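Here's a structure for you.
The complex appears here without one of its protein chains, the remainder shown in place.
Just so it is clear, A and B label the chains in written order, and each chain counts residues from 1 on its own.
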Amino acid sequence: MATASVTSSTAGRLLGNLRLPLSILAFLGLALGVLGIDQFVNAMTLGAIYALVALGYTMVYGIIELINFAHGDVFMVGSFVAMFISSSLLGNEGAITNVPMLAASVLILFALTISVMALLGALIERLAYRPLRRAPKLAPLITAIGVSFILQNVIQFFFGPTIVTVPQLVPIEWSIQVSGSRVPLLNLFVIATSVILMVALQLFISRTRTGRAMRTTSMDRDASSLMGVDINRTIMITFLIGSGLAGAAGVVHGLYYGNTTFGLGFQSGLKAFTAAVLGGIGNTAGAALGGFLIAFVEVGASAFGYGRWGGAIVFSLLVIFLVFRPTGLLGSHTGDRA
Amino acid sequence: MKVFNKKGLSALAAVAILAAACGGSTASTAGKTLTIGISFPLNGSALASAGPARDGALLAIKEASIEGYTLKAKVLDHAKEGAHNPDQAAADMLTFVGQEDVVAVVGPFNSASARAQIPVSSEAGLLQCSPSNTNPTLTKGADGEALRGGRNYVRVATTDDLQGPAVAVYAKKNGAAKIYILDSTDAYGKGVADAFEAKFIADGGTVVGRQGLPTGTTDFSAAATAAKAAGADSIFYGGVTSDGAPLFRNALAQAGLGALPFYGADGIYDGTSEGSYIAIAGANAENSYASQAAIENIPGKADFNVKFKAEFGKDAEGYAYAGYACAQIIIEGIAAAVAGGDVTRETVRAAVVDKGAAFETVLGSVSFDAVGDTTQRIISLYKVDGGAWKFVEEINYGN
Partner (left out) sequence: MSRIADAVNAPFAPVRAFFRKHRSFGIFVGVVLLSIALPLLTRVPPFDGIQSTNAWVNAFTTAAIYAMLAMGLNVVIGFAGLLDLGYAAFFALGGYTYAFVAAPFTGIHLPFWPMLLAGGVVGAIFGVLLGAPTLRLRGDYLAIVTLGFGEIVPITLMNADKFTDGVNGIGGIDKPSIPGILQFTLTNPWPMYGLVIALFSLIMIMIYRLEDSRLGRTWDAIREDELAAESSGVNIVIAKLQAFAVGASIAGIVGVVNAAKITIVTPDQFRFAVSISALAAVVLGGMGNTIGVATGAFIIYLFQSILLKQLNTLVENINIPVLNQIDFLDFQYVLYGIVLVLMMLKRPQGIFPARRRMREFAPLKIGKRGAK
């Protein structure tokens, strides 16, 4: 049943370790060749946002095995909180061309939105999921759906059912030239932000005490509890981080697209969730990879005029992929979870 | 189990008999209260477009007065999870049919819901006026024939098969030669884009690319880059604002195509208030073109805008006028029935559908042809200029 192959020789192990980075590089090279640089940048940017949302899905699943259907809507709320902070509290109206001012505004925006969303995520966990910790597995799935309805409709009530504009602080005119193509700095900013946050998350999970507690809890909650890990606190921190990342994704979404709507969470949530599964649900690096992969598929479909089939292609890919690699890109054997 | 089947049948027969008994006892003549049903999808994203139509109808019903009768409105919402739901639409129509004092219905908003509702209202002989259905097959061709049984359905919006071509003619005149078409994949967006494409090609234009991105899409950057790579000199978008028309426009600008003319139909002609195409696209909206399946100088526009604002505290937009017009037509039908001395569903229906009469509405004089489509076949064309829609010209397709 184990899917990971064991190689005995050192050379084999080295090759095994390099296989993933090498295949990612090969894939990126191929994508660049097929799509051209413009579409490549589009895909990387979209993938960066999917990846940030997918991280929240995968972290929550990893630790409490809950498909958190409300997470897409947490991302949506994040985009509205960012919009509100940016336009109402900070009084931004459009691009800021003064670099120090821009940096300060963007940093404040990130800090505030991430904090608010982290608190909201923890609150949702406390009210809707924690009481069901020992309940049948599907019970929290249903409360997640309920939370999703509540979030969507509360936002709709306050901000209306239409598309809402968000100030695009980074001027879209700023760009660099890469082999004859104009690459906007905004796209690079989105990709960089996402990568920085992902690396920070990896470091946090692998280097800190809390990160270790999260990992042990996801492996065996009861055993870690016996080892002195505060389970409730660890799960709450997971929600804090996952929702904070969704908040960051909300900020990035607003800066990049300049708009948001209360229905944003459903589709992007579904895509991000698919990304998490493609990557191997529960595995943070996998979720990021999955996010980029889906973005490339979607952008590719749209670039060649098959946009209307984008969703079908993504999900067919998912089905086929799971049939041949049941634990996703980077997932390990999941055991008997069901 | 076989033994029980027979008993089952007789039990069912008993249910049916009981039902017949129940059904028969409720018949009573309509009293002094007449109700006009309003049937729209009213939650989630559907609310953005259908809400104004509802408000328009409510306003007309509130204003109307008919000697000896009280007019009331009853609103039912057939949206589920934010989108219109044909199943619920048909159920709501049955609710209206079952309520004795409902004499006519304003709605629905979407063509698929209309297809579920019309068979029900037609069986009951209940008049129905849609402010916004533009799908030709609802009234024309074999489908329309099958659907139209009772001749009870009218609509004040001109069908997509006129609007798309009108914009195509206009785009051609503006110098468009190589067009990139994007649609929202839904009935309206795809329908209007198909009609546009056919006419544009027939007139010698080239379509350099076409695809659909469904409602809910947030990322239009790939489509914008594809349009750029295809070397398009103009863009057509089939769909409504909430499908993403302004998002596509913004993505085009981010891809460096902000200067290209951007054509749409009435789906993006939605004023300048919050959530409108112009509000979301901002400065990028300049050089956009849209159409409207109505005359520009509708008679009571300014007056209506004032009344609407006073009643609801927001600007009239989108289908508010058409919703108001539908209710006006129904009210005039009721008035005609009252004048005839007998107000029933049938007399109201006949007054609107059978006589070929013209109705004075906020949209101007409206009358209906043999299949219930408006005879006012005028498409008005608009251009964004200085952050607002400016009327350019109208194309009259005659009667």
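Note that a residue touches a chain if its C-beta (ideal position, glycine included) is under 8 Å from a C-beta of that chain, and two chains touch if they have at least 3 such contacts.
Remember, it's a predicted structure, so these values are computed and weren't measured experimentally.
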>> I'm checking contacts with the chain that's been left out. Which of B:Lys80, B:Lys172, B:Lys301 or B:Arg377 qualifies?
In response: B:Lys80
> In the full complex, which of A:Thr143, A:Thr261 or A:Asn283 touches the chain missing from this view?
Replying inline: A:Thr143
>> Going by the contact rule already stated, which one of B:Lys190, B:Lys228, B:Lys301 or B:Arg377 would touch the omitted chain in the full complex?
In response: B:Lys190
>> Can you tell me which of A:Val34, A:Ala135, A:Ile196 or A:Met227 touches the chain that was removed from the display?
In response: A:Ala135
> What residue numbers in chain A mark contact with the hidden partner chain?
Replying inline: 61, 65, 67, 127-128, 131-132, 134-143, 145-150, 152-154, 157, 220-222, 270, 273-274, 277, 281, 308-309, 311-312, 315-316, 318-319, 322-323, 326-328, 334-338
>> Just checking the interface: what residues of chain B touch the absent partner chain?
In response: 1, 4, 8, 11-12, 14-16, 18-20, 22-23, 26, 42-44, 74-77, 80-81, 83, 85-88, 90-92, 94-95, 97-100, 111-112, 115-116, 119-120, 123-124, 135, 137, 142-143, 146-147, 185-187, 190, 212, 214
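Methods note: only the chains that are shown with their structure count from here on.
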> In whole angstrom, what separates the CA-based centres of chain A and chain B?
Replying inline: 38
> Can you list the residues on chain B that touch chain A in the complex?
Replying inline: 43-48, 51, 82, 182, 185, 209-214, 216-219, 221-223, 225-226, 228-229, 241-242, 246-247, 250, 253-256, 274-276, 279-280, 282
>> List the residues on chain A that touch chain B in their complex, please.
In response: 36, 38-39, 42-43, 45-46, 152-153, 156, 160-165, 172, 182, 184, 186, 253, 257-259, 261-264, 266-268, 298-299, 302-308, 310-311
